[in-house]
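A single protein chain has been omitted; all remaining protein chains appear in their positions.
By written order: A and B. Residues from 1 in each chain.
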Amino acid sequence: MTFEPTIIAFLCNWCSYAGADLAGVSRFSYPTSIRAIRVMCSGRVDPALVLEAFINGADGVFVMGCHLGDCHYLIGNFYAQRKIKMLKKLIALTGLEPERLRLEWVSASEGARFAELVKDFTNQMKALGPSPVAGEKPDPNILENLLAAKAAVEDFRLRVLVGREGEMVDEGNVYGEKVSQEEFDEIMDEAIAAEYIRNKMYIMLKKVPQSVKELSKRLNIDPRNVLRHIVILRQRGMVAMAKVEGTTPLWAALEVGGR
Amino acid sequence: MAQQKEKPRVGVFVCHCGINIGGFVNVPQVVRYARTLPNVVHAEENIYTCSAEGIASIKEAIKEHDLNRVVVASCTPRTHEPLFRGACADAGLNPYLFELANIREHCSWVHMREPDKATEKAKDLVRMAVARVSLLEPQEEPEIDVMPTALVIGGGISGMTSALCLAGQGFKVYLVERKPELGGMLKKIYRLYPTGEEASRVIGDYVNAVMGHKNIVVLTSANIKDVKGYIGNFEVTVLKEGEEIKLKIGTIIVATGAIEFKPVGLYGYGRYDRVLTQVELEEILKGGKSAIDKRFFKLQRVVMIQCVGSREERPPRAYCSRICCMVAIKNAMIIKEWYPDSDVYVVYQDMQTYGKEYEEYHRRAREAGIRFVSYTKGSPPEVTALPNGRLKVVVYHALLGIRRELDCDLVVLSTPLIPYEDAKELSKMLKVPLGQDGFFFEAHVKLRPIDFATDGIYVCGTAHSPKDVGESVSQALGVASRAAIPMAVKRLRAEAITSVVDESLCSGCGTCIRICPYGAIQKDERGIAKVIEVMCKGCGTCGASCPERAISMRHFKDEQIIAQIHAILRRVAA
Partner (left out) sequence: MGEKASVLVIGGGIAGIQASLDLAGRGFQVYLLEESPTIGGRMAQLDKTFPTMDCSICILAPKMMECYRHPNIKLLTYCELKEVKGIVGDFNVKVLQKPRYVDEVKCTGCGVCAEHCPIEVPNEFDMALGIRKAIYMPMPQAVPRCMTIDKENCIKCGLCAKVCRAGAVDLQQQPKEMDLNVGAIIIATGFDQYDPREIVEYGYKRYENVLTALEFERWICASGPVGGHLIRPADGIIPKRIAFIQCVGSRGLKFGSPFCSSVCCMYATKEALIIKMHAPDVQVYIFYNELRAFGKGFQEFVNRARNEYEVKYIRGRPGEIKEDPKKSLTIWYDDTFTREIKSLTDVDLVVLCPALIPREGNKRLAEIIGVELDEYGFFKVKHPLFAPVDTTIPGVFVCGYCQSPKDIPDSVAQASAAAARAAEMLAQVRR
């Protein structure tokens, strides 16, 4: 049997959901791969929701919103765009193909475009094959990476950076200085990488206490960097020294409160 | 109210929609499947769930099976949610404990050739809806007061008509016109078809009526600078001669009109003085016969060319401009009346003399000696200059099959009405859309032709699409009814789907305040974010961006969406 991808589509109520409705009214056929979740605005699509979908084995996630400038809520789709940009970078670190996440703009009058996009994305996913975390035996490593990524986007730092990007780049920061897009992207990339690794380390330490050296080997990063992340995780109250084996301290994850 | 969460008891109603769904999706199978889903205590099929019978059976089932959640699997929530929510409310169930599974637009109609897969998808969609509805919570719609004051943007015939009718109903009206005088497009027009009265006289009467009405405040040379707020409570900033005027407005009417397309480069327009557009001709006609004589000496032959720059292959000007055929007939007859010996030709593709009167109007023109020459899109006429300054039009008469060469004194091009360039800016300020053609785009082409999707904002006249005076007046009166409804009722129910801040999680970082385009989030005295509910439109961007994840969206909570994701991906096993 040929592979039929499962694609989760987040459609904004005003444009893309209406576009999907119009595809129906106009009887434009497209593959049955897609399952739509209606949200009021593409800006509502929390990055954690996208990762939740991948973690649970979605072959693709399609986010659709109004064309830029047409957002029913004026600017929600710009925020969607920034979130997806960040997410794609983050997903690339997990070993999952970032092409599995796609953002497109579809207006209420673009029924044909909606159908075409679904066809196109479905074909793209068919070519890519099933998600490595879909099905009975998900790739444990990528799954763990995705969990780390999800934890990263649930945390303050990436969220605040994404939330403030427009303000920093377009309007200027609190000192009235504008940060250039390149400069901001650099900060963002660094933060994405760091937050991802920290959360990954946290998950690893949750399973079994480990030393800096072990972590460095398994994550393939410099021990000095590992230690730096450990320091920050300790400050956040996420890890603590569990015991010392010989001269090597082993670090363990702490239960973190809240949600 | 600290009510204990009761166990969900979900009823599922699967609609055949005649054969729209039932013809492609195996509805009985979906119903049987629905019965196996967690929390589902009742499932049935209906031929039309939206019929009185269907509605009655929902209400009955709510009572009989003690349902506290309802799922209808039928069509799009964008049209039918209110109806089904109403049914729930009638049966005493909070209307927000309802979910639609769209198995028609998103399933049967797009997977007609794959009925088995369509059926499987329909089951998935029902499973998603059941998972979601089980987690939904009751919501209340806050009530808002409506300011009984209307703002009419545009002082042409449409805007003035709306203003007069609303004022006549007792509402206060602000009429904002960017030009120094009221009157709009009709100020350029000589006579009106088919009745023949002089536009200037009519406009004069209207302007007097508007200026003299105690309920109407006219602001000319004024532009809309900013629009804030929502239905019933708009705050509009008008810029009049450097001065900012702040208005509190209940409803807004867009009557900004359209302009004539200038066909630069087509048929010698812009190159030859004797090539004019219809509006340019009218402006000369307003000066009487002497103005024509002065400009062209005498008119022996005039050729009018229809569909210049309209009915093109592609948008934005793929449309027919609706009025040009009658405009050409009108002006052709005026010229014929003034110069009885002249030949007046109308070179056309299809005469759009629709309706009750225009066919007769066309007939009268033929009887008056106006000559109609048909051309096809593939072989348009050609206009060249003659050495003596006159023009030559070469046209292949498609119905007679002959080539005609017409020396003439004047070529008049019938060009379409096109939207104003800056309609875009207004559309952004008002948060209402424009269509492919650049005209304002209504809420629904068939049944909400003069409403916008955004409550409290309406459109009429040529801002909506090309139309003649009578049609513009009809629409203008129409919006005077649509806008009057909330203003007469005075109190409206507002959006229930708003965001909520969990105070215990908010760190006061202010990201949400920056993000909200409606200014609906403010900091309270403790520095904690607070949502002003009637201003919140419920987009949810604040929640999806909140660094502390302290904001949740009513009716679109994370766990509700996650339930849908899980329902899709974890199949039934979970």
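Throughout what follows, a contact is a pair of C-beta atoms (placed from the backbone, for glycine too) under 8 Å apart; a residue touches a chain by one contact, two chains touch by 3 or more.
As the structure is a computational prediction, the values presented were derived from the model and not from experiment.
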Chain not shown: contacting residue from B:175, B:351 or B:501: B:351
Option from B:10, B:103, B:147 or B:192 whose C-beta touches the chain left out: B:192
Of B:370, B:484, B:536 or B:550, the one touching the omitted chain in the full complex: B:484
On subunit B, residues whose C-beta touches the chain left out of the figure: 17-20, 23, 47-48, 50-53, 55-56, 75, 79-80, 82-83, 86, 165, 168-170, 192, 194-195, 202, 311, 313, 315, 318-320, 322, 350-360, 363, 376, 398-401, 435-437, 439, 444-450, 460, 464-465, 468-471, 473-482, 484-485, 488-489
Residue ranges of subunit A at the interface with the undisplayed chain: 22, 25-27
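Everything that follows uses one rule, which is that only the chains that are shown with their structure count from here on.
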Interface residues, subunit A side, partner subunit B - complex: 6, 8, 13-14, 17-18, 20-21, 23-25, 27-30, 32, 35-41, 43-49, 52-53, 56-58, 69-70, 72-76, 79, 83, 107-109, 115, 154, 156-157, 159-160, 162-164, 167, 258-259
Interface residues, subunit B side, partner subunit A - complex: 76-78, 102, 104-107, 109-114, 117-118, 120-121, 124-125, 128, 428, 431, 433, 435-436, 441, 453-454, 497, 505, 509, 511-512, 514-515, 517-518, 537-541, 543-549, 553, 556, 558, 561-562, 564-566, 568-570
